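Of the protein chains in this complex, all but one are displayed in their positions.
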Amino acid sequence: MIQDLIDLLRIIVFPGFLFFAVLGLFFEWIDRKFYAKLQNRVGPLYAGPWGLFQPFADFVKLMAKEDIVPEGADRPLFSSIPVFALALSLFAVLFLPVCGAQGVLSFEGDLIVVTVILTFFVILVFLAGFSSASRYPGVGAERSVLQLLGYEIPLVASVLGAAAVTIQTEGSLQIKSIVETQSSWWSILGIQALGFAIFLLAAQAELERVPFDIPEAETEIVAGWLTEYSGKKLALIRLAKDIELAFLCGLGATLFLGGPQPILPGFVGALSSTIIFVIKSIIVLLILTIIRAAMSRLRIDQMVNFAWKYLVPISILQLLLAVMVPRLIVI
Amino acid sequence: MSVVDIPIGPQHPAIKEPLNITCYVDGEHVVGAKLRIGYNHRGIEKAGEYQTYIQNLYIAERICGICGIVHAFCLTQATEDIIGKEIPKRADYIRTIGLELNRIHSHLLWLGVAAHEIGFDTLFMYVWRDREMVMDVIEDFTGNRVTYALMTIGGVRRDIPQEKAERILKVMDLLDEKVRKYKKMCLDERTIRMRCDGVGILRKEDAIALCAVGPTARASGVPFDVRADDPHAAYDEIPFRVVTYDTCDVTARLLVRIDETLESISIVREAIKRMPSGPVRIRVPRVVPTGEGVGRTEAPRGEVIHYVRANGTERPFRWKVRAPTLANLLSIPVMLTSRGDYVVNIADVPITFASIDPCLSCTDRAIRFIDVSSGKSWVWTFSQIKRMYWRD
Amino acid sequence: MPIFGDVLKTAFQKRATLLYPFEKRDVPSDYRGKVEIDYNRCVGCGLCVKDCPAAALELVTLPSGNKKPRYYLARCTFCSQCVESCPRKAIKMTQFYELASYNRRIEVVEPCGISY
Amino acid sequence: MTLEEEIVNKLKEKFGEKILEAKIQRARRIFITVDRSTYKDVIRFLRDNIGVTHVSTISGVDAVDRFEVIPHFSFKGVVISVRGLIPKDNPEIDTISDVIPGAFFYEKEVHEMFGININGHPDLSHLELPDEWPEGLYPLRKDVDLQTLLSKITKERD
Partner (left out) sequence: MGLVDWARIRSPWVIHFNTGACNGCDIEVVAALTPRYDVERFGIRLVGSPRHADILIVTGPVTKQVEKRLKRVYEQMPEPKFVMAVGNCCASSGAFRNCYNVYPGLDNVIPVDVYVMGCPPKPEAIINGVVKLIEKLRGGAS
């Protein structure tokens, strides 16, 4: 009974939904603030200390706004997508090892589930675009699927590359064992540095950020698949995207930076491991923000071209290396 | 896949002005474009016939907020032609400085907007940050950041005292360095080049046939610059280079504008150095004698031409304005239509359109047109125009 | 990618932002802001009204029979032509530029109560 | 001989009496007046024999007793303005957009604003001002009063 209650709390409050909702909003704040800093601006300033509550204010404001469903839209689908998106991203974060090596949900092969979830986001985007029955969202949806074809393989390859050592040594595809493998040696420090770079680019594409913000390119197709959403639905989608941002940063930190593993051994404890996890995620986030600030948007054909010409071969190469190198060392 | 039409505008984040481009899209490829402007049509030419020359000076300035001084200058130039009085030399130099400061601010503005169009917001922010320096100088010099109210018939309304001239020179030095940095950035930055190279091609023969003007023409290798061909103000006494590039694409237009900014900086420096002393304006009567005059100058976007007919009253009989964007708009459907190896993507539309630096508020001042040719029939019209032109 | 360096450098630069409502910059001494009319000097000749491109000045007859210009802020183009036209130097441009208002119709300067 | 004089002389040589007036107003400004019957020939001559390719704009003027269409050509810095005279009772003139394609929009503009028919222009369809603009009202004609135009768009002007 008590155990059930604790599990419930773990899912809903910490380190589950509520924690990640707050973390997602916090990450958005860091992203905006650092982006502004890189542009020699100050960014949000007056909502809370240093504008810390800015994303929260945006969320509350949108929740209180009028909710419009455009005429001609597929009403049930259009209205349910924000909920699905939020549910999906909240489901995904349960796998992250926030405190301790194990996430709330952890079972053999959970890494596969995580990669599947990443693809599901795009399918939701696609459905959102097409249910809007408007031109810009339609183009945005089309582009997001095209883009998926480009970055899906590199993303999966980089994730698998990070897991390669664990698979070979422990025969396991569990995030928990990946984290434990890195207790003394972070993946990024070896051959996985390449995998990390590929992961960052693919994550940027997954999150639809510059240079891969093609599905919601503001200057081309207004807001892409988001164009017709307003009010509560937009608030939920934005929250889902923030959580997705936190999730991908967390996944990067988990797979390549050792997740909640302490920087120096012997510095353990539930709270400190959470802090370590968040700090590592923030490092990933800052890199993503720098990429976003220092590039211009690619065209969809250039993106697909780039992905298939360079990203896919390199990612497969790094996967091969990741599989081969430890084996060679062992032999 | 069937052809879908995507309307861009009149309210669109990429285009800060009301305009409607309907792109006919096959997948991601644009197969035709249709323009519809006129959302900005106000009817200034008619209003001008009912207002005095002095009042018209200020409405001319508001034909376009970015290159307003150019329109005010053209109107004064045309009117002074009719009056037939020489204006003081110092006024000519101050006019030149005003025109060139305007060009610097306009080109920097364009560079920022172009960066924004291709999703490079950081460069946009940097350029606009540095543009504020020019704006400060202009504010200091004319009393407002955007509308200068500098030109008047018979000279200029404000002198440049020594300390202001020094402030201008100081900013020019700072700016020179920054603009060179941006040039390097635009040349070296891969993602910018990927988005601009080979996009929005306007071949030289098309540019001549369609009477393109300004940086659009110069980027297609046509050395057409009113400042050099038809010297006015102090341009005949200050050496400068007419910048041309011949790759005919967006990169060429980008580089033409950056190089012109550098030229403008040197013109401003030179003009301040050579500026003679003396009065800055002469008194002219309010009544302009009967006659007609053509005023012409090179705006940041290209040639501006004003035609004024006076009938011996305080008000013009006819005042005709032609802004550079109207001349360049004819090239837009050509740039935006895929043909043969030349493929236009939806993503290229904003940057291609922006590359002519459209300023519709000037263009629409008195007229709107609807180019009813759809994708296919435009190709036909275009080839027809070419046949007409290159008939031998 | 030379901009990477610049972007990173900027992270350590001082912000370029002016925290406007709390920090203010001086406007140039000859900035063209809101028009101010010295009704004691004005003789009501109407030259400014004639030259105003936007009809922001309008001649009204006071109870005393004198004519004075009324100033509509919402129409003004801030071109300072009236300053130039005024033979009595009764008009000047102030440096006041924070002119936001909830109602444009109340932003009118009336020459009432002044008799020349 | 300056370029301006050269151009004027060539034109006079070719068209003689048909050039009603040729005036060099100042350096780089030429005004030539012709009747509408020779208007297009002059422009064709300018392109073929002198090499003018750029038309800057076409000004329409309602000179009360007649209409004038004035294309301003730009050639080596010289602005050559060819004034074509059109009687009021039959306002039409030949197109020049087949000679100089850049005149395409300017002719539409003249048509829209003055109601002058441009014979042979490929596309004069629906050129009027806003969609609800009344037929036969040409805003830049002198007989159209500004107050009437203003009252069409606005009921209340404060």
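A, B, C and D label the chains in the order they appear, each numbered from 1.
To be clear about the criterion, a contact is a pair of C-beta atoms (placed from the backbone, for glycine too) under 8 Å apart; a residue touches a chain by one contact, two chains touch by 3 or more.
Source: prediction; values computed, not measured.
Every shown chain touched by the omitted chain in the complete complex is listed here: A, B, C, D. Although one chain is not displayed, its contacts with subunit D can still be listed: residues 129-130, 132, 139, 146, 149-150, 152-154, 156-158. Touching the omitted chain from subunit A are residues 32, 36, 39-47, 51, 53-54, 56-61, 64-68, 218, 222-223, 226-231, 234. Touching residues on subunit B toward the chain that is not drawn are 10-13, 16-18, 38-44, 46-47, 50-51, 58-59, 62-66, 68, 109, 112, 124-126, 128-129, 132, 135, 144-147, 359, 361, 364, 368.
By definition in this document, only the chains that are shown with their structure count from here on.
Counting C-beta pairs in contact, the chain pair with the largest number is B-D.
Here the spacing of subunit A and subunit C, counted between their Cα centres, is 52 Å. Note on chain placement: the centre of subunit A and the centre of subunit B lie 44 Å apart, centres being C-alpha means.
The set of subunit A residues that touch two or more partner chains comprises 38-41, 293-294.
Shared interface positions of subunit D, defined as residues touching 2 or more other chains, are absent. In the complex of the two chains, the subunit C residues touching subunit A come out as 1, 3-4, 7-8, 10-11, 13, 15-17, 19. Of all residues in subunit B, those touching subunit D in their complex are 38, 41, 43, 45-47, 49-50, 81, 208-211, 224, 226, 228-231, 292-294, 296, 303, 305, 307, 309, 317-318, 320, 322, 326-327, 329-330, 366-373, 381, 384-386, 388-389. Residues of subunit A that touch subunit B in their complex: 38-41, 135-136, 139, 142-143, 210-211, 213-214, 217-222, 293-302.
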